[in-house]
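Handing you this structure, nothing more for now.
All protein chains but one are shown at their positions in the complex.
By letter and in written order, the chains are A, B and C; residue numbering begins at 1 in each of them.
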Amino acid sequence: MDVTLTYYGKLVEVVGKSKEVLDVEAITIQELVIWLENEYPDLKKLSLKIAQNNTIGELEDEITSKNIDIFPPFSGG
Amino acid sequence: MDVTLTYYGKLVEVVGKSKEVLDVEAITIQELVIWLENEYPDLKKLSLKIAQNNTIGELEDEITSKNIDIFPPFSGG
Amino acid sequence: MKKSIKNIFVEGAITPEKIAQSIAAHQSKTGIGAHDIFLGQVRADEIEGKIVQAIEFTAQIEMANQICHDIKEHTFERHPIHCMHIYHSIGKVKAGEICIFVFVSAAHRTTVFNALQEVVNEIKANVPIFGKELFEDETHQWKENK
Partner (left out) sequence: MKKSIKNIFVEGAITPEKIAQSIAAHQSKTGIGAHDIFLGQVRADEIEGKIVQAIEFTAQIEMANQICHDIKEHTFERHPIHCMHIYHSIGKVKAGEICIFVFVSAAHRTTVFNALQEVVNEIKANVPIFGKELFEDETHQWKENK
């Protein structure tokens, strides 16, 4: 399944792009985090939040959406 | 010493006037309260505050100002 | 140097425009990160079948201004606030209109949240202002703060 990862805020600078497509099968959010930290070691220093369907996921959640948002810490307000 | 008592808020209705002059010598605020409650028994139901020089007095304070403010409970805001 | 004592009283209702002007006046103070504003609005309460149309406020004005000045000094001593303003209506304010406006500004939000609550509670408890709730039939009742 092709999944589009969208990066937000400072992550766009850290990973050097705002979106990318990944072909994955039945992976959990934790597995995605491992992939991300492997691909972009600088992400290890940040506490990432991963959302699908506009909801922050738990590490054990399986990825079911084709659009995944990857956030650095929020800093609104 | 002539002291002017000024009544505020609902006290104007309870005592039927907004000001009156009293000739007193060396009395405390407590003694003034006793006089007031004697003169206007309906005041007993209210918790009065007495101020001189723009400061709420304690019962044992002597009255030294010629202008005394007599307040019902505050209800600003 | 002691600050001069300001007049907190506004004749009649406090307008949204006055509040906007007060907010705009803080845009040059670029150390401020958080404002907290309390507004009291006259409620059309129903009391024994009669509805409050307006509140008429009276006060011992000189003492009220002095006490608000003291509340401000006391608040500046206890909290790292940058600015603080208190306005209260005198005279008649209709239901739905604003009768008190308290404005606190600081670098951070926790400061303004803490300071504003204290200030509003102190004003309610300690400032000699008296509200008379007016009904449509020209009767009235004296407001009581809880």
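Just so it is clear, a contact is a pair of C-beta atoms (placed from the backbone, for glycine too) under 8 Å apart; a residue touches a chain by one contact, two chains touch by 3 or more.
What you see is a predicted model; the values in this text were computed from it and never measured.
**Student:** For the chain omitted from this view, which of the shown chains does it touch?
**Tutor:** A, C
**Student:** Sort through C:G12, C:G33 or C:G91 and give me the one touching the missing partner chain.
**Tutor:** Residue touching the chain left out of view: C:G33.
**Student:** Touch as defined at the start, partner being the missing chain; which of C:I5, C:A20, C:I47 or C:A125 qualifies?
**Tutor:** Final answer for the missing-chain contact: C:A20.
**Student:** With the missing chain put back, which residues of subunit C would touch it? List them for me.
**Tutor:** Contacting residues on subunit C, toward the hidden partner: 16-17, 19-21, 23-24, 26-44, 95-98, 105, 107-109, 112-113, 116-117, 120, 146.
**Student:** Since one chain has been left out of the picture, which residues of subunit A touch it in the full complex?
**Tutor:** 6, 8-10, 49, 51, 54-55, 69, 71-77
FYI, only the chains that are shown with their structure count from here on.
**Student:** Counting in whole Å, what is the centre-to-centre distance of subunit B and subunit C, each centre being its mean C-alpha position?
**Tutor:** 26
**Student:** Averaging only over C-alpha atoms, locate the centres of subunit A and subunit C and give their separation in whole Å.
**Tutor:** 48
**Student:** Do you know which subunit B residues sit against two or more other chains?
**Tutor:** none
**Student:** Note the residues in subunit C that touch 2 or more other chains, in rising order.
**Tutor:** Expected reply: no residues.
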